[in-house]
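A protein chain is absent from this complex, but the other protein chains hold their places.
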Amino acid sequence: MRLEPIANPSLTRRLTLPALAIVATIVIASLLALIAGGNPFAVLGQIIIGAFGSKFALLETLNRATPLIFTGLAIAVAFRAKLWNIGAEAQLYAGAVMVAVLGTGALQLPAPLLLTIMALAAMMAGAFLLLVPALLKTRLGVDEVVTTLLFNFIFLLFVSYLLEGPLKDPMGMGWPKSAHLIPEARLPRIVDGLRLHWGFALALIAAVVVWVIDAKTTLGFEMRAVGQNAEAARFAGIPVTKVILKTALLSGGLAALAGFSEVAGLKGSLTLDLSPGFGYTGIVVAMLALLHPLGVVVAALFVAAIFVGADSMSRAIGVPSYLADIMLATALLFMVLAILLTKFRVRRD
Amino acid sequence: MSGVDSAQPVLRLQNITKRFGPVTANEAVTFDLAKGEVIALLGENGAGKTTLMNILFGQYTADEGQVSVFGKPLPPGNPRAALDAGVGMVHQHFTLAGNLTVWENIVLGAQPLHAPRLRAGAAKAKIRALSEEFQLKVDPDAKISALTVGERQRVEILKALYRDARILILDEPTAVLTPQETDALFATLRKAIDLGLSIVFISHKLHEVMAISNRVLVLRHGKLVAERATLDTDRAELSALMVGAETSAPELSRATPGAPLLSLAQLSTPPIGTAPGLRKIDLTLRAGQITGLAGVSGNGQAALSDLISGLVSPQSGTFEIAGSPVTGWTPRTAIAQGIARIPEDRHKTGTIADFDLTENTILETYATQFSKRGWMNWRGAKAHAEALIKTYDVRCSGPDARIRLLSGGNMQKLILGRVLENAPRIILANQPVRGLDIGAVNYVHGRLAAARDAGAAVLLISEDLDEIMRLSDVIHVISDGRLSPEFARGTMQPEQLGVWMAGDGFEGENHAA
Amino acid sequence: QDPIKVAGIYTVPVEQQWVSRIHIAALAAQEAGEIEYTYSENTANTDYPRVMREYAEAGYDMIVGEIFGAEAEAREVAAEYPNVAFLMGSSFKEDPTLPNLSVFDNYIQDAAYLSGIVAGAMSESGNIGMVGGFPIPEVNRLMHAFMAGAAEMNPDITFQVSFIGSWFDPPKAKETAFAMIENGADMLYAERFGVSDAAQEKGVLAIGNVIDTQADYPETVVASAIWDFGPTMTAAVAAVKAGAFTADDYGQYSFMHVGGCYLAPFGTFEGKIPQAALDLIATREAAIKDGSFTVTINDEEPKSS
Partner (left out) sequence: MELFEILTSAAFWAAAIRIASPLIFATMGELICERAGVLNLGIEGIMVAGAFAGWIAVWAGMPLWGGVSVAFMVGMGLGGIHSILSVPFGLSQHVVGIGLTLLATSATFYTYRVMLPEVSTPPKIDAFQPFPIPILSDIPFFGPALFQQTALTYLAFILVGVVSFTLYRTPLGLAVRAAGESPAAVAAQGLSVTAIRMGAVMVGSGCMAVGGAFLTMSAFDSFFFDMVNGRGWICIALVVFGAWRPGKALFGAILFAAFDALQIRLQQTGIGAVVPYQVFLMMPYILSILALIAMSRRAEVPAALMVPFNKGER
């Protein structure tokens, strides 16, 4: 079997294949639902209802997409420069920790100022957390896949320590969580009474900013050059090490914004289970987007819609809610395959 | 040459056609290869030579046509079948696993995968015997990554011989070889012919073609356009057949050397891997002069090139550019000092394969010329690239094409344009024509000569002694990190340079110093 | 009367001991025709408010679950659905301004205390090992009560305490227990799955917690402090049916005097427990039930001694 590039893939091809991926996912989900005693024919409808069926559902989907946009951007930026950052989860928590440190009363400032400071501090924390593996990579050649992965475990334990120690809410009745943010430290909601908050808007802005950096600035050019061919970049005079470190700062900072947005916008306090793996799902989102910053927004919405819709569907038809994760995984795998096949033809030989 | 038995073709290609999307790489190519015969396959970069050989070896599948070996048709797209039928191929870009040893690379795939044990001892013994017989000296236990290019080539040939190849395909085997290594290779090939093997040989170097082949086939745009018995043709005719028109080497005017632009005195650099660093060398590059650096690869050329490129800093000694010592030496300062650098490996160091032509053109100048306070000036960059494509005659679909789609010659033209466009004072040209067809070679040489006439100091590093002697106003020889004195044009014969290349001229010098 | 519709929302799978008690009580109530029950497990706290809302929108009468990690948001959702009863595990107390949300927790320190007495009496080395998941109040308070009970029986007793940082890693819990046994423990407090297995394999004893596992470890588990969520469920369901559900602390239904917790029958260890211990247990149990003795609730992280 051999893949042959298609010079100009037709629009039909580019639309049909992703659609087929979704159909295949739905078919598999329906079969699984049938096995568990649910109504297979209700699967599709219930997913749509669950993800988009009401203002609440739609906003929940956007809400779920918010941290994924941030982590997706973080991964996209890093992967473009071939910095394999698997540690967005830890960087997210680093941002969240800064919010819990600064936003619970330590700083008494007007909301715009406080939020800005918190966001910057969060970004710095996340950036620092990725800077360490990046330095280990550039200075000592230590594989960053492993260090960033291990940092996830280490940092989560550190957060656990903070939440049972210095950051523990004195009013929290012993449960390991941080104190509540003061009102000035909260990102306001976009729609009253529903959870969607301005973190979503911030995520969209971040995507545009990253896209601008990527397409319009020298840093973007340098990051891509280093990612594509570090040797040629070094020869051409691009400061490769510096670029990798800058990439790390940007990527870590973006991932940390996910933590900022989740704590300041959604939860109002830090717990150990702030993120159900947004850092890892960010990898999926970024790759679905082919590492394009604006594509990340679309991919995050897609992933969020599948998850929220499928989760709600599993309740509606009474099958175990693990079906939502199965659907997410199958949709992802089928979708990346479909995207590939829009650009390549399979030839047998 | 004797022994050609044309009555009985060992290999027959019939009507081979291969398309890559819109490109027709081979069109209805038909030829026979006789036992003991050497066919030379000629053609410009991108003419379809490699593609044709890949089809014959089963790595590509032809869209039409048929390959037969010893009268039996080969199943398409199956290298294993080709190997079993006795076809061995030495690829243009080596196919060796760097982290494995020589014998492991050779044995790979030769013993059935389900065999319970690797028979290392027997394999090494067979390799030693073959080495002996074909004069292919190489240590079976050495790691590929520690070998020189010439040694790797020998491993490639051993791979084919180990599997009892009866037909050898060599795709530009000499592009990366020194003259000495080329001679050794030819000795090996003659030995193989004597033993009844048949050979298809691809090269852009016509004197080699004339020296080794019985028959010459010329490909142009995928089509077989001419077939000549080697004895009935000459270099001029062949180059005309290849390019489709006459092409000639540039005529060099008399040199008018000017002020020293770059001078090294007693300069040393650290070694690079197994290759030596520079050992207390003295070198002066003058305006309006081409300085040729002859030598067997791996003798410190890389160190000198890296030094001048800005990739390494001197360990000791003085390094002056236009009379002032260099400080904070990086590629960027080198570029700022007006050094144009043509790297040895255009694929790995010269270009970024998946970047488009515009991006590749501005790799060295985006910061100084095509951006303002961190913002890229893409419009300017693209205009610049378009102009460059025109001036340097880069054949491509436009500035938005990915550079990986360019042939080596066109890639090299783009690199030339990129560095010459800034009116450099000093030009470092490291193997500037490796792998290029004659047309491209003449073009590149012409450009270098023009730059020299405009007052640039040129350092030409090459293993091709012909090229060095033809182009250089003065010549140095490098050997084991040491540099010979300067020899003016016409004062040295190739044999004399060869003595220095072998490291023999230095003895007396060292004692005297 | 028709069964009411109840939905459970749990942040861990229903195998987790604490949650399993709620789940089992709900299944029992369903069996009894009191409720119609459905549940979502392993719901991330991020998703918790959304799931609450979905159930509320779907017309469920009562939602039971745990909001330790999503207190503020969960209360907000509850406020929006005043007609739905929320019965939630929480570290906080009920809020009169939020009349449809009641709280509960596993206040089974009474039973834990009594199980501690058994442990204190049965440990010969005077060295007890305790393996916990995380030092959260629900775990800490039971450990402290257990330790107090054991210390009352044997003041010289020492404790080894470890947390494994996970709810579900029986191999790790087991290894931790092995280490404690090596270190002299002959009695283990089995807060996590895996601990009793280590005890069984090494021939030492264990005390169960929250659930009764003696059937699985007949030679090992001496006694268990059992949490029975039944009384809580019954009270809440009755209140909903009567239209009388209001903000309340259902934690009281976990207390011993209402049968929310008890010391499991000694079963295979009947007759093997020293009389002194049995006597002390009897006295304390009676005192607890009549209110003359209160087991201290201490939510701090317990440390080795």
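A, B and C are the chain letters, set down in written order, and residue numbers restart from 1 in every chain.
Operating definition for what follows: a residue touches a chain if its C-beta (ideal position, glycine included) is under 8 Å from a C-beta of that chain, and two chains touch if they have at least 3 such contacts.
No experiment lies behind these values; they were computed from the predicted model shown.
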Among the chains presented, those that the missing one touches: A, B, C
Residue of C:98, C:211, C:273 or C:297 in touch with the missing chain, whole complex considered: C:211
Touching the absent chain when the full complex is considered, from A:157, A:191 or A:205: A:157
Candidates A:32, A:134 or A:244 - the one touching the absent chain: A:32
Where the missing chain touches subunit A, by residue: 1-4, 32, 35-36, 79, 84, 86, 136, 140-143, 145-147, 149-150, 152-154, 157-158, 160-161, 164-165, 280, 283-284, 287-288, 320, 322-326, 328-330, 332-333, 336-337, 340, 347
Residues from subunit C at the interface with the omitted partner, ascending: 12-15, 20, 23-24, 27, 42, 135, 160, 162-172, 174-176, 178-180, 182-183, 193-194, 197, 211, 213, 216, 303-304
Residues belonging to subunit B that touch the chain removed from view: 58-60, 78-84, 89, 91, 93, 95-100, 104-105, 107-118, 159
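Heads up, the rule we're going with is that only the chains that are shown with their structure count from here on.
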Per Cα centroids, the chain farthest from subunit A: B
Central chain of the complex, centres being mean CA coordinates: A
Mean-CA-position distance for subunit C and subunit B (Å): 76
Subunit A residues within the subunit B interface of the complex: 4-5, 7, 216-221, 224-225, 228-229, 231-239, 349
Complex interface listing, subunit B residues touching subunit A: 21-22, 61, 76-77, 309-311, 330-332, 334-335, 341, 343, 348-355, 359, 363-364, 366-367, 371, 374-376, 378
Partner subunit C, residues of subunit A touching it in the complex: 50, 56, 60, 64, 157, 160, 164, 172-177, 180, 193, 195, 262, 266-269, 271-276, 308, 311-312, 315-316, 318, 320-322
